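Every protein chain but one is kept in place in this view of the complex.
Note that the chains take the letters A, B and C in the order they are written out, and that residue 1 is the start of every chain.
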Amino acid sequence: MILSDATFRPPTTAWAGQLLEVVLLVLVAAAATLVVLTRRPQRQVVVLSGYGLLLSLLFFALQAPDVTLSEMTVGAVVLPLVVLLTISKLKMQPGREEEKK
Amino acid sequence: MRAPGTLDPLLPLVVVVPLLVAALLAALSALISQHRRVLDLVAIATSVAVSAMLVVLMARTAGGVAVYWFAGLHPRHGAAIGIDFAAGSLSCGLAALTAVLVTASMVFSWRYFETASTWFHSLMLVFLAGMVGFCLTGDIFDLFVWFEVMGVAAYALTAFRVEEKGPLQGAYNFAITNSVGAYLSLLGIGLIYARTGALNMAQIGRALGHGRPGSLVVVAFVLVLVGLITKGAIVPFHFWLADAHAVAPTPVCVLFSGVMVELGLYGVARVYWSVFGAGLGHRSAITAAFLALGILTALVGAFFSYRQRHLKRMLAFSTISHAGLFLVGFALLTPLGLAGAAAYVIGHGLVKAALFLCVGAVLHRLGSVDESRLHGRGRALKTTGVVFTLAALGLADLPPFATYLGAGWVGDSASSHGAPYVTAVVMISSILVGGAVLRVAGGVFYGLGDPPREDPRLRQGATEERSETSGDEAKVPLTMTLPPLVLVAAAAAIGLLPHLGSVLQHAALQVEDEAGYVKTVLGGAAVHHLSALSPKEPTAVRAIDLESGFGTAAGALLLALGGLYYRRLPGLKRLRPARVVADTFDRLQSGVVNDYLTWLVFGVACIGGALAFSLR
Amino acid sequence: MRPERRLLFFVAAAAGFAAFLVWGLTGLPAFGHYRGPYGYLIDRLTVHYTHATGLVSAVNFFFRGFDTVGEEFILFVAATGLATVMRGLREEENEVSGGEAVSAGVSVPRTSDGVRTLALLLTGPTLLIGWWLTTHAQTDPSGGFQGGAVMATAVVLIYLAGEYLKLRRADPIVVTDSVEAVGAAGFAIVGLFGLVAGGTYLAEVLPLGKHIGAVNAGGTIPLISLCVGVEVMAAFLLVVSEFLGQTLVLKGALDS
Partner (left out) sequence: MSLFPYLVAAWIALVGLYGLVTSRHLVHQILCLVVLQSSTYVLLLAVGFKTGGIAPYFSDVSGRPVTVDPVVQALVLTDIVVEVAVTSLLLGLAVRAHRRFGSVDPEELRQLRG
């Protein structure tokens, strides 16, 4: 092929980086599970925000600064805000539950 | 055919022009929205221009696949660094059909909506650009991006009438199921990128090589297919279609049934032939799996279609049934099979679009789409009635409509490749679907027989689907009667074209010629001799095709008459148990998106398991 | 299906799907051993083609620029679709809030002065950071998306400061809608310049700049990043104010 692998030699002492990646991956998996298991949307938004931050940390460890920035602004700020507004909107609207109560 | 080196500027313009016009319409929306006619004219002019450009492209690409590298980034050392459009005459033809149907639906909506704000036109134009981009692209991630553009525009268009309950549920179910399918496809793209390090379809196909596929290639193939099969409404991924169709505004339903479902199946054929075909070794297991899926979909769709009383849902289920038949055409992996599927898509697209436009006219004039409530009230709409009946016969594969050619060629190719039962499946599903639509034609427009049994679910619908338009109900305006007439005439005209078969088979060969495709895209060399997996087959219209066409239409007519006069027929009282069984099946279409996603995961597990064990 | 039966059916189907997925994952190259040609080609060619040093933005706005055109219009259509869906709601709200149907039980806390001053203080820097990100796509890890998103969060700060109603009058939805469309159209037009001048859509037509990695380097990349930044900001603005608008229309009814 065009670019033989010989020209690239990954450094050997990378166990610290690998440990960081493993820890972050476990945290991200746990956070994803938590987001799904919290059934009340008000609490779920907070967990989602945390999940977005953890994801951006993972992307940072995977050497992707652009994606880190994007995930932080979108995953931790814009999306949770819009969801919060949606939930407050739902509370204000006269849904059938209010009439039932 | 231009010299292979030069890049044909028409290819990008066909997608960029509608996008630009859509953006400019939205940007100037504050100024234009008072006088709406300017909007309609600009939108229709754009889609007419796009149709013309695509027809020119279709002619140009007959000689060979036209390749366009964006930003002039030609491949270096045989590896693509940019995105390309690689369009054969089949993909340009499908894109042209899309543009024609968008034009027809825009002309139809000239007087259809009372307050068609600028957003409707912008959404329709971006929807057109998304579908055309999906047809032409040669890059697998770009395919996913245009899949999403087409998808998001479709979700917004489905929920255009937010006043009723239906559109919200239909749009929500549609959006969730198609998004889950798209994200699973993206997982597949990630896997195949890991193995080949390339995103260009030709380059991935070459890198996958031939023969023994590893576990990764099989899984990536199935995952990439999930999004396409969900859009193509193949059982068990089809549940969203009936919900979305029953509620979308009629001009939008024309595009959903006429061409968007077919694009999903075109995506399946494109991804198979350009990327995974050689790598999977063209095993008979793949043909068997797709044949089974196609036949199951055809029969389930036809069965549900016959039981419907809601006109739009009946047409939606008939689209699902035909989607199964198109998949059968592709599954034979022969040029004639694919050519048959293409002819079927063209014929069905035009005829189904005409049917939906007639239903739109009925909704405009009589304010309802419930067959039992409309019985006999359609006599005043004479032209719409005639066009609806002709289109219904076309749906039942009556010659000269192009559908009978499609059914004939798929049947011929199947029987010459060891699957004689396919002709029977095609006839059964066409008879059921044609029977249902002809029953509506006889009952609603000519008041024959007795009104069908009241569908309990529709009564609970409480708010009768308010007519989507206001304005004078006295007569159906010309802009609503002309487009369906033109579409039905076009379907008949295409059916009469003398050498349609050889043209379509050549285009199908172009798709199935993997080596030639790689040479044209990466090497830039013109391909003169097309060599595909299996050879060409005769496409002359034989007596057998005409007979099966007339037979199917006659069967459909009989079934329709049976449906209309069933109370007077003595023997039908014993069908009580059949109705109970049918009702249990109806509950599967539950309208709850959680069920649909469970079926989606079940479908992926089944297809994956079947292919995994047979291709190991 | 009843929820219990659906869960059982899902667990069985998901087990099969998971087994199938993991069976495929075993075929992947080991983690950390990326060997595909595409990445190395981009490493090798970017500086030569575009004089830009930010490779991700070079890929996003030049090598795979056509993806970004499609993706901009995804955002454009979503914002337009949302406005369409919410349009009906706004008309209804006006009728409803006209009457007393809105339950007065929802208490609306006044924003304290501390929050208000802090938010207003931070609005300026946020806009500045967003602008810096948008314009430095070709040199550093930044680009139109992040820049647009950060600038849009400036509006969030204004909302936190409770000044949103004044801003709302100065910036009706129509303005953000057309700004967003101009952003999307702008990107497509820049591509057209490439077609007219450079022979292919999205071609590099502007001078690449002498110093590699300088702010004026990268030919069309900074221009495209600017268009994308404007569009993403306007789209996020539109989305947030659609939802903001709704809640405040109701709150407004409560206060009066």
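Throughout what follows, a residue touches a chain if its C-beta (ideal position, glycine included) is under 8 Å from a C-beta of that chain, and two chains touch if they have at least 3 such contacts.
Worth saying up front: this structure is predicted, and the values here are computed from it rather than measured.
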| item | value |
| --- | --- |
| Neighbouring shown chains of the undisplayed chain, as defined at the top | A, B, C |
| Selected from B:Asp40, B:Glu148, B:Asp397 or B:Glu537 as touching the chain missing from the view | B:Glu148 |
| Sole residue of C:Phe187, C:Tyr201 or C:Phe243 that reaches the chain not shown, by the stated touch rule | C:Phe243 |
| Residues from subunit B at the interface with the omitted partner, ascending | 141, 145, 148, 152, 155-156, 159, 162, 164-166, 168-172, 175-176, 179-180, 183-184, 186-187, 190-191, 193-194, 199, 242-243, 246-247, 313, 455, 457, 461, 586-587, 589-594, 597-598, 601 |
| Interface residues of subunit A (partner: the chain not displayed) | 7-11, 14, 17-18, 21-22, 25-26, 28-29, 32-33, 35-37, 39, 41, 44-45, 48, 51, 55, 58-59, 62-67, 70-71, 74-75, 78-79, 82-83, 86-87, 89-90, 93, 95-97, 99 |
| Residues in subunit C touching the chain absent from view | 3, 6-7, 10, 14, 17-18, 21-22, 25-26, 28, 30-34, 36, 38-39, 42-44, 46-47, 53-56, 58-60, 64, 67-68, 71, 74-75, 77-79, 81-82, 85-86, 88-89, 92, 139-141, 143, 145, 213, 232, 235-236, 239, 242-243, 246 |
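Rule of thumb we're sticking to: only the chains that are shown with their structure count from here on.
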| item | value |
| --- | --- |
| Whole-Å gap between the CA centroids of subunit A and subunit B | 37 |
| CA centroid of subunit A to CA centroid of subunit C, Å | 17 |
| Junction residues of subunit C - those touching two or more other chains | 35, 37, 41 |
| Overlap residues in subunit B, where contacts from two or more other chains coincide | 79 |
| Subunit A to subunit C touching residues, read off their complex | 1-3, 5, 10, 64-66, 69-70, 73-74, 77-78, 81-82, 85-86, 88-89, 91-92, 94, 98 |
| Of all residues in subunit B, those that touch subunit C in their complex | 7, 9, 12-13, 16, 19-20, 22-24, 26-30, 68-73, 76, 79, 81-83, 117, 119, 122-123, 126, 129-130, 133, 141-142, 145-146, 148-149, 152-153, 155-157, 159-160, 162-163, 191, 193-199, 214-220, 222-223, 590, 592, 594-595, 598, 601-602, 604-606, 608-609, 612 |
| Contact set on subunit C toward subunit B in their complex | 1, 3, 6, 9-10, 13-17, 20-21, 23-29, 34-39, 41-42, 45, 62-67, 69-71, 73-74, 76-78, 80-85, 87-89, 174, 177-178, 180-182, 184-185, 188-189, 191-192, 194-195, 198-204 |
